[in-house]
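Provided herewith is a single structure, encoded as structure tokens, for subsequent inquiry.
The complex appears here minus one protein chain, its other protein chains still in place.
The chains carry the letters A, B and C, assigned in the order they are written, with residues numbered from 1 in each.
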Amino acid sequence: MSRKKQCIAMLLAGGQGSRLGILTANMAKPAIPYGGKYRIIDFPLSNCTNSGIDVVGVLTQYQPLELNAYIGSGSPWDLDLAHGGVYVLPPYVKGKQGEWYTGTANAIYQNIAFIEQFNPDYVLILSGDHIYKMDYNAMLRYHIDKEADVTIAVREVPWEEAPRFGIMNTDANNVIVEFEEKPQKPKNNKASMGVYMFTWDKLRKYLAEDAGDPKSSNDFGKNIIPNMLGDRQKLFAFDFDGYWKDVGTVESLWEANMDLLNMPMPIDLYDKKWRIYGRNPGVAPHYVAEGAVVRSSLITEGCEVYGRVEHSVLFAGVQVMQGASVVDSVVMPNAVIERGAQVCRAIVAEGAVIGAGSRVGEETGNIAVIGQNVKLAAGSAVLAGEQRDQ
Amino acid sequence: MSRKKQCIAMLLAGGQGSRLGILTANMAKPAIPYGGKYRIIDFPLSNCTNSGIDVVGVLTQYQPLELNAYIGSGSPWDLDLAHGGVYVLPPYVKGKQGEWYTGTANAIYQNIAFIEQFNPDYVLILSGDHIYKMDYNAMLRYHIDKEADVTIAVREVPWEEAPRFGIMNTDANNVIVEFEEKPQKPKNNKASMGVYMFTWDKLRKYLAEDAGDPKSSNDFGKNIIPNMLGDRQKLFAFDFDGYWKDVGTVESLWEANMDLLNMPMPIDLYDKKWRIYGRNPGVAPHYVAEGAVVRSSLITEGCEVYGRVEHSVLFAGVQVMQGASVVDSVVMPNAVIERGAQVCRAIVAEGAVIGAGSRVGEETGNIAVIGQNVKLAAGSAVLAGEQRDQ
Amino acid sequence: MAMKNVMGIIYTGEKDSFLRELTLARAIAAMPVAGRYRVIDFLVSGLVNSGVKNVGVIMQKNYHSLMDHLGSGKEWDLHGKNDGLYILPPFLTRENVGVYNGSLDALHSNFGYLRRSRQEYVLLCNSTIVFNANFEEMFEAHNRSGVDVTIMYTRNPDMRRPEYGTYFEIGADGLITDVEIDPTRPRYENTCMEVFLLRKDLLMDLVDRGAAHGYHDMQRDVFQRLIRDAGMRVGGYEYKDVCYRMDSVQSYFKFNLDVIDPKIRHALFREDNPVYTKVRDELPARYLENAKVVHSIVADGCIVDGTVENCVLFRGVKIASGAKVKNCVIMQDSQIEEGVQLENCILDKQAIIKRDGRLIGPNAYPIVISKDMTI
Partner (left out) sequence: MAMKNVMGIIYTGEKDSFLRELTLARAIAAMPVAGRYRVIDFLVSGLVNSGVKNVGVIMQKNYHSLMDHLGSGKEWDLHGKNDGLYILPPFLTRENVGVYNGSLDALHSNFGYLRRSRQEYVLLCNSTIVFNANFEEMFEAHNRSGVDVTIMYTRNPDMRRPEYGTYFEIGADGLITDVEIDPTRPRYENTCMEVFLLRKDLLMDLVDRGAAHGYHDMQRDVFQRLIRDAGMRVGGYEYKDVCYRMDSVQSYFKFNLDVIDPKIRHALFREDNPVYTKVRDELPARYLENAKVVHSIVADGCIVDGTVENCVLFRGVKIASGAKVKNCVIMQDSQIEEGVQLENCILDKQAIIKRDGRLIGPNAYPIVISKDMTI
């Protein structure tokens, strides 16, 4: 129970992810399915396991049920440990009353007692919004080498997109000299990835100060980092140049799925030395019937394909019936595309049924979305960019 | 994930347990240590495992950190399962806002979605306030045989104590005809043990109705059971006649510990067919030094006894130094009784240090309590019934 | 929850030479089937789905791949502290370097395990039949009928074999009245499924008496002889669902290709009785531009750019563009290069068929390519 850990991770999974529309109506964003058999949270959790970090606190607040059930005992990520493992950390009642998490920093602040159980030297703060493979242990070694107070992972983004990000202005030694949230005229194109390695003593001190400031919005980006910069603490940027994709909107979630259909795959998920783990649905291999056509797609266990699937990602247990077609689309677990239905440039959420002969999405325009468990009547039409939650 | 379970258990662990005074200042009541190496929650959890119930939802709200860490992946109780296991269920945010649990029934109501994942026929409601060994599977078979809507475990209590309990008035067939909360003139001495076996369809219906009633206090004993009685549903009493001890007050917690020193032990914890599991501290066997005296006591791993221990229960890692004596007392994990200190009729909580030559408790009168991590200066005196939290 | 009082014992030491190269380095129980499973997965999952919490697997030879596959039992939630999965290889002591002398000897050698286990009943199984049962109903039937032993049987005619198998005559009251073992031509239509349910103390008594008489074989010596002599009542319990016997390359091949058929697959892989297996954390199967796949089952981790018809592709198989495979069972991580033509073949794990290779087997006698072969 009380084994000291050099470094533990805290994963902020409380956000509502409202830009994902109806996809997050019933589940927290990190629980969103991705890539045929993953959930977004599989990426930071697998990165932790692969980096040798074996204590992960997952801070939840919004609709944690699906996430909770998905994480379970942590066994898919080898995090079902007697000494460490994955812990789901919701808000709770202390003394006479409870407090919800008021911001990212507040969520960590409220769990100081949890962190201290492991007496860590370093605490890694993660978010559950991105698809990427990263060696946090390399980041930790860098942080230790630089004797930094906080190290922030940064990735170069195209200059024209820089105004959408939190930008780190660094000197020649990668020391962060300034942080600008969504600058109109960026001086740099190094975007913060929302991955922070803190020396725990320092973080605890700043969390306590921040908690005492009634004007603070208790946020890492808005408060903690600017305060540390203001105090001339040692902030370093840690360069990352691998695949890194935000999946915070319907379009970007769709794009991130489509990325996997490129040759070569821009994020190597075949690497046996850095596996991405996930909970396995435990069903038989998928079936492609006589007369079916499947091309340029990812298809996983339990699917049954009688129709046509092109340039799409099918999750476990999806059925595509005769005469149906799925093109440029993402179809989440156990959805059914009935006879003759046409799905194009769409995301069909878990358990949805697309009635026979329906048309979902269009060849151009925004992505159409069918919500979880929605039963679309036969012959329905859903236009580009439309979202159906019933 | 979606495996059907015949019966799952929901354990109400949210109570503050304020009658336990400073012992529950920093932890939920079910996390209180008991019997040298257990916590109260080990009893219902072990009962579940031994009864073949392998899904247990633990509803927490108040100071869940210690309980959460203690439960961990559930492995001590063989509940670290891929298909089921133990789940900690705190309140959460749905849609735009969060709601704390307002009562025992409300806590279950807020977790209907959790329960439905397992599609159970029966739901067992437990509390974390009692020390007892009970075969819930026998209760389930009884419930099924009787075609009951709810079966409530009852235990006969001495008639003079009946007014302190919720009393079930039953007919000759054990059908519950009336429920009286703490009746002044009890008609029966069958007390509700707070263990309810519900047919899930029925419970769900009554939970929904209760949630719609603004005047309800959303409590099983005050609302759900009386409503079902009023509707002439089939309520049966299930007789239990084993050891059953409430540990809701300092005195009863102390008594329950002292009970284990009787010959024979009134609750058989040696039974290999019904083991009580708990998280093991993983330290070496205890040591009794030259010159020490140990009699009529329970002593566990990691203790070091140089002084005198009589008729007491010592938890893991307790140290009793030379010339110190511990009599008729309960000393929780890692507490230290320094040289020459005298502890009598007391509960010393985890990590407390009793300074050299101190006197804690008296030979008669109420139990003295020393709170968690309290460092008592050398030569202190703590009277009978006194509670020290610093 | 009633089956909590039943322990399962799976004997994996059966004669396996019928299966030629495929069982050179693995027991039949460890044979890969249906794209991502091993033969033993069905039985272990069936026991777990029935509520059995304690499963002992008796290993005889070639048990490394089986041990590796079962691991800590975690995939079946059999990694508990008291109950759980117990791997029982032959004893090697200072005096005794050797293997079990038949199933009876194996049980006798594991008396300690039997004694220590808390369950009162034993479900004793062999491991060469693939079926996905829930044993709860059998357990209820056993308790209701009050017989001493209940044995599972099937009337499926495909399970009968000349000179092989155990066959029962069953009376109107459901009791077994005669047993024939390995008859030249089976006389009875009831084929033994090699699943035996009885009280643990009775089993231990039978094994002890059998061993004391120098017997070796549970079926022939105990269930046929001892029980008859002792006048015990033995009941039959009919299994009515899909089952396959793995006793030849042909039957192995047929089973795999049959599973492609949705009807048979759905009968074997039921949502209410899932089959668990070791997880490999593979990507979904990837279909490239030139993929043409019909009537096949494809496991995760495959990369397909060729033509595939009536095939079972196990995890991580690669079919290059221009390759054509038909009626084939291709095990894990095998690679079919460009221009290859395969028909009626079984490729064991990690086989490689080099560019433009051609292997066309006859329908009834598939060509077997051994593990790690490059052709």
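As a convention for this text, a contact is a pair of C-beta atoms (placed from the backbone, for glycine too) under 8 Å apart; a residue touches a chain by one contact, two chains touch by 3 or more.
Quick caveat, the model's predicted, so the values are computed rather than measured.
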{"item": "Visible contact partners (per top-of-document touch definition) of the missing chain", "value": "A, B, C"}
{"item": "Which of B:Ser18, B:Asn119 or B:Ser296 contacts the chain that the document leaves out", "value": "B:Ser296"}
{"item": "Sole contact to the chain not displayed, among C:Pro89, C:Pro183, C:Pro262 or C:Gly322", "value": "C:Pro89"}
{"item": "Touch list for chain B against the chain that is not drawn", "value": "35-37, 75-76, 263, 269-270, 275-278, 280, 282-301, 304, 309, 313-314"}
{"item": "Absent-chain interface as seen on chain C, which is shown", "value": "24-25, 60-64, 67, 71-74, 79, 81, 84-85, 87, 89-94, 97-99, 279, 281"}
{"item": "Residues belonging to chain A that touch the chain removed from view", "value": "3-4, 6-7, 51-53, 75-76, 78, 80-84, 137, 140, 272-273, 275, 277"}
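The working rule: only the chains that are shown with their structure count from here on.
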{"item": "Reference chain C; chain at largest CA-centroid distance", "value": "B"}
{"item": "Averaged-CA centre spacing for the pair chain C and chain B, given as whole angstrom", "value": "45"}
{"item": "Whole-Å gap separating chain A and chain C, where each centre is the average of the chain's CA atoms", "value": "40"}
{"item": "Residues of chain A engaged with two or more neighbouring chains", "value": "75"}
{"item": "Overlap residues in chain C, where contacts from two or more other chains coincide", "value": "74, 274"}
